[in-house]
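Once you've had a glance at the structure underneath, I'll fire off some questions.
Of the protein chains in this complex, all but one are displayed in their positions.
Now for chain A:
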Amino acid sequence: MPSLSDNDRWLLSYYRSSEINAALFFGRVSRMVKPGELQAEVTHHFADEANHAKYWNQCINDLDAYPIKMRESYQDQYLDAVGMPSNLMEVMAITQVLEKRVIGQYRRQLRVPGLHPRVKQTLDQIMLDERWHIQYVRDALEDMKDRYGADHIEATLDKFTRADQEVYAKTLAEYGERVDFLGVRPEFLGGPDDL
(Lines give C-alpha, C1' and ligand atoms only; values in the text may rest on other atoms or scores of the structure.)
Protein backbone atom coordinates (compact mmCIF):
# COMPACT_ATOMS: atom_id res chain seq x y z
CA MET A 1 0.00 0.00 0.00
CA PRO A 2 1.42 3.43 -0.88
CA SER A 3 2.73 5.36 2.13
CA LEU A 4 1.96 8.70 0.58
CA SER A 5 -1.36 10.42 0.18
CA ASP A 6 -1.96 12.21 -3.12
CA ASN A 7 -1.35 15.55 -1.46
CA ASP A 8 1.86 14.34 0.19
CA ARG A 9 3.12 13.02 -3.12
CA TRP A 10 2.21 16.25 -4.86
CA LEU A 11 3.98 18.42 -2.27
CA LEU A 12 7.15 16.33 -2.18
CA SER A 13 7.18 16.36 -5.97
CA TYR A 14 6.80 20.13 -5.85
CA TYR A 15 9.81 20.30 -3.54
CA ARG A 16 11.77 18.12 -5.95
CA SER A 17 10.78 20.31 -8.87
CA SER A 18 11.75 23.45 -6.95
CA GLU A 19 15.14 21.96 -6.10
CA ILE A 20 15.70 21.01 -9.74
CA ASN A 21 14.89 24.54 -10.87
CA ALA A 22 17.16 25.95 -8.16
CA ALA A 23 19.98 23.73 -9.40
CA LEU A 24 19.40 24.86 -12.97
CA PHE A 25 19.39 28.48 -11.80
CA PHE A 26 22.61 28.07 -9.82
CA GLY A 27 24.24 26.18 -12.64
CA ARG A 28 23.76 29.31 -14.72
CA VAL A 29 24.92 31.58 -11.90
CA SER A 30 28.05 29.42 -11.48
CA ARG A 31 29.01 30.30 -15.01
CA MET A 32 28.51 34.04 -14.46
CA VAL A 33 30.66 34.58 -11.38
CA LYS A 34 34.25 35.68 -11.75
CA PRO A 35 37.09 33.43 -10.55
CA GLY A 36 37.33 33.61 -6.76
CA GLU A 37 35.79 32.44 -3.52
CA LEU A 38 32.20 33.26 -4.52
CA GLN A 39 32.63 31.19 -7.66
CA ALA A 40 33.49 28.14 -5.53
CA GLU A 41 30.59 28.78 -3.15
CA VAL A 42 28.01 29.21 -5.89
CA THR A 43 29.25 26.05 -7.61
CA HIS A 44 28.93 24.20 -4.30
CA HIS A 45 25.43 25.61 -3.95
CA PHE A 46 24.57 24.39 -7.46
CA ALA A 47 25.68 20.86 -6.52
CA ASP A 48 23.73 21.00 -3.24
CA GLU A 49 20.48 21.89 -4.99
CA ALA A 50 20.92 19.03 -7.46
CA ASN A 51 21.52 16.68 -4.54
CA HIS A 52 18.41 17.94 -2.78
CA ALA A 53 16.35 17.04 -5.84
CA LYS A 54 17.91 13.59 -5.69
CA TYR A 55 17.09 13.27 -1.97
CA TRP A 56 13.44 14.08 -2.63
CA ASN A 57 13.33 11.65 -5.52
CA GLN A 58 14.80 8.91 -3.31
CA CYS A 59 12.46 9.81 -0.46
CA ILE A 60 9.39 9.52 -2.69
CA ASN A 61 10.69 6.25 -4.12
CA ASP A 62 11.29 4.89 -0.61
CA LEU A 63 7.67 5.69 0.15
CA ASP A 64 6.61 3.43 -2.74
CA ALA A 65 5.85 6.16 -5.22
CA TYR A 66 7.35 8.08 -8.10
CA PRO A 67 7.58 11.86 -8.25
CA ILE A 68 4.87 13.54 -10.27
CA LYS A 69 6.29 14.98 -13.47
CA MET A 70 5.87 18.72 -13.10
CA ARG A 71 7.58 21.94 -14.10
CA GLU A 72 6.10 24.24 -11.48
CA SER A 73 8.41 25.63 -8.84
CA TYR A 74 8.34 28.40 -6.29
CA GLN A 75 11.31 30.12 -7.95
CA ASP A 76 9.51 30.45 -11.27
CA GLN A 77 6.46 31.98 -9.64
CA TYR A 78 8.69 34.32 -7.68
CA LEU A 79 10.81 35.41 -10.65
CA ASP A 80 7.64 35.98 -12.68
CA ALA A 81 6.58 38.39 -9.95
CA VAL A 82 9.80 40.31 -9.29
CA GLY A 83 11.29 40.19 -12.78
CA MET A 84 14.65 38.80 -13.70
CA PRO A 85 17.69 40.09 -11.82
CA SER A 86 19.80 42.65 -13.66
CA ASN A 87 23.12 42.22 -11.89
CA LEU A 88 24.95 39.86 -9.57
CA MET A 89 23.86 41.66 -6.41
CA GLU A 90 20.21 41.17 -7.37
CA VAL A 91 20.93 37.51 -8.10
CA MET A 92 22.35 37.08 -4.61
CA ALA A 93 19.55 39.12 -3.00
CA ILE A 94 16.91 36.96 -4.67
CA THR A 95 18.83 33.91 -3.51
CA GLN A 96 18.88 35.18 0.07
CA VAL A 97 15.12 35.70 0.08
CA LEU A 98 14.36 32.35 -1.57
CA GLU A 99 16.70 30.43 0.72
CA LYS A 100 14.99 31.93 3.75
CA ARG A 101 11.65 30.95 2.27
CA VAL A 102 12.85 27.40 1.72
CA ILE A 103 14.08 27.09 5.29
CA GLY A 104 10.81 28.52 6.56
CA GLN A 105 8.77 26.14 4.46
CA TYR A 106 10.81 23.10 5.46
CA ARG A 107 10.61 24.08 9.13
CA ARG A 108 6.85 24.34 8.78
CA GLN A 109 6.77 20.90 7.22
CA LEU A 110 8.83 19.49 10.09
CA ARG A 111 6.14 20.69 12.53
CA VAL A 112 3.32 18.83 10.75
CA PRO A 113 1.88 16.23 13.15
CA GLY A 114 2.48 12.64 12.12
CA LEU A 115 5.24 13.53 9.66
CA HIS A 116 6.60 10.36 8.10
CA PRO A 117 10.11 9.61 9.48
CA ARG A 118 11.51 9.22 5.97
CA VAL A 119 10.29 12.71 5.06
CA LYS A 120 11.72 14.09 8.30
CA GLN A 121 15.06 12.47 7.54
CA THR A 122 15.14 14.13 4.12
CA LEU A 123 14.20 17.51 5.53
CA ASP A 124 16.88 17.27 8.22
CA GLN A 125 19.48 16.35 5.63
CA ILE A 126 18.59 19.28 3.38
CA MET A 127 18.34 21.80 6.24
CA LEU A 128 22.01 21.30 7.05
CA ASP A 129 22.95 22.65 3.63
CA GLU A 130 20.36 25.41 3.65
CA ARG A 131 21.82 27.06 6.73
CA TRP A 132 25.20 27.28 5.01
CA HIS A 133 23.56 28.72 1.91
CA ILE A 134 22.04 31.54 3.94
CA GLN A 135 25.38 32.28 5.58
CA TYR A 136 27.51 32.45 2.47
CA VAL A 137 24.96 34.52 0.57
CA ARG A 138 24.75 36.94 3.51
CA ASP A 139 28.55 37.24 3.48
CA ALA A 140 28.58 37.74 -0.29
CA LEU A 141 26.06 40.58 -0.01
CA GLU A 142 28.13 42.09 2.79
CA ASP A 143 31.18 41.98 0.54
CA MET A 144 29.22 43.75 -2.20
CA LYS A 145 28.45 46.80 -0.07
CA ASP A 146 31.42 48.76 -1.36
CA ARG A 147 30.48 48.10 -4.94
CA TYR A 148 26.71 48.46 -4.84
CA GLY A 149 26.13 50.54 -1.70
CA ALA A 150 24.79 49.25 1.61
CA ASP A 151 21.54 51.21 1.34
CA HIS A 152 20.88 49.99 -2.17
CA ILE A 153 21.39 46.37 -1.13
CA GLU A 154 19.12 46.83 1.89
CA ALA A 155 16.40 48.39 -0.26
CA THR A 156 16.70 45.57 -2.80
CA LEU A 157 16.36 42.94 -0.09
CA ASP A 158 13.31 44.73 1.34
CA LYS A 159 11.68 44.90 -2.09
CA PHE A 160 12.35 41.23 -2.83
CA THR A 161 11.15 40.17 0.63
CA ARG A 162 7.85 41.99 0.19
CA ALA A 163 7.40 40.32 -3.18
CA ASP A 164 8.12 36.94 -1.62
CA GLN A 165 5.37 37.44 0.96
CA GLU A 166 2.87 38.21 -1.79
CA VAL A 167 3.94 35.29 -3.95
CA TYR A 168 3.87 32.89 -1.02
CA ALA A 169 0.34 33.96 -0.14
CA LYS A 170 -0.74 33.50 -3.74
CA THR A 171 0.93 30.11 -3.93
CA LEU A 172 -0.89 28.90 -0.85
CA ALA A 173 -4.16 30.17 -2.23
CA GLU A 174 -3.50 28.57 -5.61
CA TYR A 175 -2.69 25.16 -4.25
CA GLY A 176 -5.43 25.34 -1.59
CA GLU A 177 -6.25 21.96 -0.18
CA ARG A 178 -2.96 20.39 -1.19
CA VAL A 179 -1.17 22.42 1.46
CA ASP A 180 -3.97 22.84 4.00
CA PHE A 181 -2.34 20.32 6.28
CA LEU A 182 0.60 22.71 6.71
CA GLY A 183 -1.75 24.80 8.84
CA VAL A 184 -0.83 28.11 7.24
CA ARG A 185 -3.36 30.83 7.75
CA PRO A 186 -3.13 34.23 6.06
CA GLU A 187 -2.65 36.04 9.36
CA PHE A 188 0.54 34.07 9.89
CA LEU A 189 2.05 34.94 6.53
CA GLY A 190 5.00 36.89 7.77
CA GLY A 191 8.30 37.29 5.98
CA PRO A 192 10.66 34.38 5.68
CA ASP A 193 12.50 35.58 8.78
CA ASP A 194 9.36 35.01 10.82
CA LEU A 195 8.93 31.43 9.75
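Methods note: a residue touches a chain if its C-beta (ideal position, glycine included) is under 8 Å from a C-beta of that chain, and two chains touch if they have at least 3 such contacts; residues count from 1.
Throughout what follows, contacts and distances are computed from a predicted model.
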Check: The complex lacks one chain in this depiction; which UniProt name from "Ring-1,2-phenylacetyl-CoA epoxidase subunit PaaA", "Cysteine desulfurase", "Carrier domain-containing protein" or "ABC transporter substrate-binding protein" does that chain carry?
Finding: "Carrier domain-containing protein"
Item checked: Listed residues A:Arg107, A:Arg131 or A:Arg147, member touching the removed chain -> A:Arg147
Checklist line | Contact partner of the left-out chain, one of A:Leu4, A:Ile20 or A:Val33 | finding: A:Val33
Checklist line | For chain A, the residues touching the chain missing from this view | finding: 24-25, 28-29, 31-38, 79, 83-88, 91, 139, 142-149, 152
